[in-house]
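Take a look at the structure below.
For this depiction, one protein chain was excluded, whereas all remaining protein chains were kept in their positions.
Letters A, B and C name the chains as they come in the text, with residue numbers starting at 1 for each one.
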Amino acid sequence: MEGLGIKQRLQETLKSIYFPFVAIVVSLLIGSVVILATSTTSPLTAYGHMLKGAFGNLAAFDATLIKAIPLIFTALSFSLARRSGIINLGAEGQFMMGALAATAVGVATPNLPAIIHLPATLLAGFLGGALVGLLTGVLKVRFGASELIITIMLNYIAKELISFFVNGPLMDSASSSYPQSAPMEPSARLYKFIPGMNVHTGLIIALVFIFLYYFFLWKTTAGFDMRVVGFNPSAGEYAGMNIGRSTIFALFLAGGLAGLGGCIEIIAVQGRLMMTSFIVPYGFTGIAVALLGNLNPLGVLFSGILFGGLSAGALRMEVMTRNVSSSVAVVIQALIILFIAGRQMFAIKKRYRSRSSSGTSAGKTVTDEAKDDDAPLAPATAEEGV
Amino acid sequence: MTTILEMRNITKRFGPVVANDDVSFSVKKGEVHALLGENGAGKSTLMNILFGLYEQTSGEILYKGKTVNIRSPRDAIHLGIGMVHQHFMLIPAHSAIENVVLGYEGNSAVLDLKSAAKRFTEMAERYHMNIDPWELVGNLSVGQQQRLEILKALYRDVETLILDEPTAVLTPQEVDGLFEVIRQLVAEGKTVVFISHKLPEIRAICDRCTILRRGKVAAAGLPISDIKDLNELARLMVGREVELVTEKTPSEPGEVVLNVENLNYTNDKGIHVLKDVNFDVRAGEIVGICGVDGNGQSELIKCLTGLLHATSGKIELMGNDITACTPKQVLKQGIGHIPEDRHAMGMVGQMNLRENISMVDSRDEPYSSHGFMHWRWIDDHSRNLIDKFSVKTPSIMEKAINLSGGNQQKLVVGRELSRKANLLIAVHPSRGLDIGATKYIQSQIVEARDRGVAVLMVSTELDEILEIPDRVLVIYSGRILACLDQCDCTRSGLGLLMAGIEDGEEDRPA
Amino acid sequence: MRNKWIRMLALALVLVMSFGLLVACDKKDSGSASDPDAPKKDVKVALILEGSIADMSWNATAYEGLKRIEGLGATIGHTENTPVASAADAIRAFASDGYDVIFMSSNSFQDVAVETAKEFPDVQFFLINSAATESNIRSFAIQDAEQGFLMGALAALLSVNNKVGFIGGLPINPIINGGKGFEQGAKYVNPDIEIMSQNTGNFDDAVAAKELAKQFVSEGVDVLCPMANQASLGVMEAAEETGVLAIGSGRNQETVAPNAAVVAIIKDTSIAYEAAYKSYLEGKMPEEILPMGAAQGVIYIGEYYKDDISQDIKDKLNDIQQKLAAGEIKIKLD
Partner (left out) sequence: MNEVVSFFSTTLRLATPTLLAALGIVFSERAGVVNIGTEGMMLVGALSGVIGSYVTGNVWLGTLIAIVVTVLFAAIFGFFTVVVKADQTVIGTGMNLLASGLTITVNRALFGASTSPPEIDKFVIAPIPGLSKIPVIGPIFFNHHILVYLAFLLVPIAHFVMFRTNVGLKVRSVGENPKACDTVGIRVGMTRFLSILYSGILAGIAGSFVSMGMLSFFTEGMIAGGGFIALAAVVFGNYTPRGVMFSSLVFGASNALMYRLQALATNVPSQFPLMIPYVITIVSLCIVSRRSNKPLGSGKPYIKE
């Protein structure tokens, strides 16, 4: 940033932390009421377990990282689409289809060297999701159909397709009649890479894609076009950009990111595709991660880790307390989504109410951060001042 | 005459911006009171406070002698205040009568649109305004929409009517009709606040005027009859002597840059918007397209820039057929385009200046190569550009939305002029700008012409049309009615043409 | 003005919540399963469930089994709705908290459990419906097919139209095997019987199960057998409304079908859990996969809800159950 001193940078950082912090605190407070009302455990104890399970020690952080990886991918998927002016509620289905395509490649060809097999599997995962995104994009652009409903419907269809494949063509014939695929070939798997930790190389891939997300949107012309179109489609059209193509391409990439996440989840964590591989709503949680991260690359990384921690911590909370059910963690997650999306609520509104007679204003308040958001979260109709 | 309305010491801040600074304003019953000022002087803000759309930071309002607390338009309407906004507040998808009764407090739970339409029609006839109450607003002309807006206010029995820049979109003849209505309203004892920055109109219709300059009162309650020289008003409004004319030498037209032949365009609703449009623009000349908004200018420009595709006909740029080109291809051919609405098209408010500057040429060298942006070069280029076009901004990393309207337009104009364009299309280049910025941008356009650029300018402002172009085309209902040399143009002649009366040429001086 | 209102509301919210939290601090934490001061004499047993303990079937009986183990003096803990992706973490969380025995309630967990069990050689793992046996892993296989077989046999015995229907939920292993057993059971009684069998693809959507059941009835099915966890209730209700008979696959399903429900063929996995735990206490755990079916008392015929079932039918069914238990009837599962 030009002309910003250290103090201002610090202020900027504080401002960017303020909203997520307040949102999380308020969510936890309301969550504590739910815990109080429905169990005999003290919320402080429950949250203590949660914190410990998320960041308490290296092993906890390890678990947190593993859970953060798929969320980072679905969050990148939502963020990329959102930056292009599209709301992608389909990361869920794209995630599944990526996993499905990756499984098909990952189990199909034994005796392939990993150097070929692994990239092929990752590519299949990417394409599996990307094609679903592409379909959404084409339907939206060609027929003007709302991507909200299309993506939701495609999520259900993806779920049925998974069910069909693991009960049919991809069913593991060798071991049993279980509705699950054969295990991924060792050559198509990702492994641990830090001694003493369980986190797998998917973490590196996630970091690479966070960088690529940044690089693509801010350093390439295609990404630049996408951001212009996302903020203001008519400006994009005026500037010679092809809105339809940009939309389709954005959904293709967004789908691919989600698909890659699904692929990595299977080849690194679950080992084979099952009916029950997708109980966790990776796609919908990704929305929260993306929003909490303000659609920014580093933001997505940190909020991904936070949500990974929430999930790992919730598990520990459930393990350690007898009667706090995991649904409480779902409630807390939902509350975080609500309060992050509604973070304007916590803005310290100075500039509209100041009745002081001093001529100069106290400079930008936190309100500005919420209003002049860097990300295109502000609705298009927001009237633009005077 | 008694004072009906008094606004005392109104101050309104938007963050660090002070839009109204200790403004006092008083209107007498039964007068037409002009609120005069440049764009951005705070006229609309003040009236929006009066109408309850904004809340003042401090100050009080008295209506009929009583302090009133107007917190929403509902309160204003209760008091008998009506407002016709510059941008019409109508719903195109609804019928005229639905728009009229919308929000009317006398509505019964089940709407009786028939009797409402009867009352509406009687009222319309009284003021000689004919509007079919059952027509969809989307199908009404701009002039009809404005009349509908006035009737909508009158339907609510207002005593005080605020008209915010009512003449901006009207032909001179429609303006005359509007003035008739205003006179009739005053004759019935109603009070009118007339917001404008057009001095002749003020003199024609208003009794007194209050002048705002940069949010402060420059003159309060000045009787119009006392004013002898319009320049005096202009000086009060701008705060300095205004050069009302942009310096310009006669043009030296060169080869044909843009040639449009028999262009027709029919939109998806099946309306024939452009009819056999023919004209050309030569290097080193400015061709102005003059006409009331909504007569096909937008569509014409969109056809030229590839945003729409003509139904038939041909567009040639430097001898190349660009009729079927995409916007990208057209831009490559060398067209600079200052779009009609910079917020909607010309810029991205949430992006910073350097991004806005690279928006149009992002795919081409030196902005980028092989798909990667060259931010370092763009930064240098951006700094040069904001220097050259005196865009006031703290840095090129500032978001465009944080700039004032004038600086935003300078940014867009600067960007388009700095492109290597053979043809510059400038649509309403000075709309919404103060006189200073207007003159600056106009001079930049003239300078581009002098460099040999062909310029096509669209404007609704007669002052601008009379001053800047070398040739003037008048467009009406999708047809080019006339092509006049600048010296052949008169205000009344253009006015008649803009209203679709082709005989207007007879009026031109010999 | 409105902004002020929002802020006040938000502040009030925060205040109320903080107050709630303060009050909460006073509350004694009686829920925590871990008690660091407790002597290490009692056994700690954990159960990792893939589904919800409110599913009235598979996971519910598993949880019941855990409760039985608690009755034997163990300290217990569980996680439900645990995705495969979290199974390893759940194992680590329990193991590092000093749990001695961990039950994994689904075959989905097999790969993860085998992998993670290596990290905790001192912890005894029991995998349900799995084929894995390692030094600290024992598996037992619930004979879902036997449950289906008994349901099919009884359905065929009761059917007047010679047409019986099986409605499964999510097509996962126990359900699929149950369906296979159902067909063979029905054919065992009556080789000419017509069988309709379908999965709704879902354990949540009771409406789907109910509508599918009604379709079955309109096709002439007169005995309905659900195996769809909580969605089974929909099938029972469909039977009640259409006046056909229904055979439950778990306890409590009959409450919505007082007239239609004949009996429940119960797959009481809690017995299996208890048996496995006992074998652990006794230190006598066979290496082969433990079958848990009719022979072990895991799968049995519940109490008849209807009085008008002839003794002849009851006897025939009991006979089949004994044959299953004795291994005289083999169910093919490929």
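Here are some notes:
Criterion: a residue touches a chain if its C-beta (ideal position, glycine included) is under 8 Å from a C-beta of that chain, and two chains touch if they have at least 3 such contacts.
None of the values given here were measured: they were computed from a predicted structure.
Just so you know, the chain we are not showing touches A, B, C across the whole complex.
The chain that is not drawn here is touched, among residues A:157, A:194, A:208 or A:298, by A:157. Contact with the chain not shown here comes from a single listed residue; of C:96, C:133, C:190 or C:252, that residue is C:252.
In the complete assembly, the contact with the undisplayed chain comes from C:230, out of C:230, C:249, C:269 or C:321. For subunit C, the residues in touch with the chain missing from this view are 2, 6, 52-54, 56, 60, 63-64, 171, 196-202, 204-208, 210-212, 214-216, 218-219, 230-231, 233-234, 237, 251-253, 255-256.
Panel shows subunit A; residues 34, 37-39, 87, 89, 139, 142-146, 148-150, 152-154, 156-157, 160-161, 163-164, 167-168, 281, 284, 287-288, 291, 325, 327-331, 333-335, 337-338, 341-345, 377, 379-383, 385-386 of it touch the chain omitted from the view. Touching residues on subunit B toward the chain that is not drawn are 14, 51, 53-54, 72-74, 76-77, 83, 85, 88-94, 98, 101-105, 107-111, 152.
The rule is short, and it goes like this: only the chains that are shown with their structure count from here on.
Arrangement of the chains shown, judged by which pairs touch: a linear chain-to-chain path with two open ends. Relative to subunit C, the most remote chain by averaged C-alpha coordinates is B.
When C-beta pairs in contact are tallied for every pair of chains, the largest tally goes to A-C.
Between the CA-based centres of subunit B and subunit C the separation comes to 71 Å, rounded to the whole angstrom.
Between the Cα centres of subunit A and subunit B there is a gap of 44 Å. Between subunit A and subunit C, the centres computed from C-alpha atoms are 33 Å apart. Counting partner chains per residue, subunit B has no residue touching two or more of them. Residues 13-19, 40, 45, 57-58, 305-307, 326-332, 337, 339, 343-351, 355, 358-360, 362-363, 367-368, 371-373, 375, 394-397, 399, 401-402 of subunit B are the ones touching subunit A in the complex.
On the subunit A side of its complex with subunit C, the touching residues are 25-26, 29-30, 32-33, 35-36, 39-45, 53, 59, 63, 66-67, 70, 160, 163, 167, 175-180, 183, 198, 265, 269-272, 274-280, 311-312, 315-316, 318-327, 345-347, 349, 352-353. Here subunit C touches subunit A in the complex through residues 3-4, 6-7, 10, 13-14, 17-18, 20-21, 23-25, 27-34, 46, 50, 77-86, 88-90, 92-94, 96-97, 106-108, 111-112, 115, 131, 170-173, 176-177, 201, 333-334, going by the rule given at the top.
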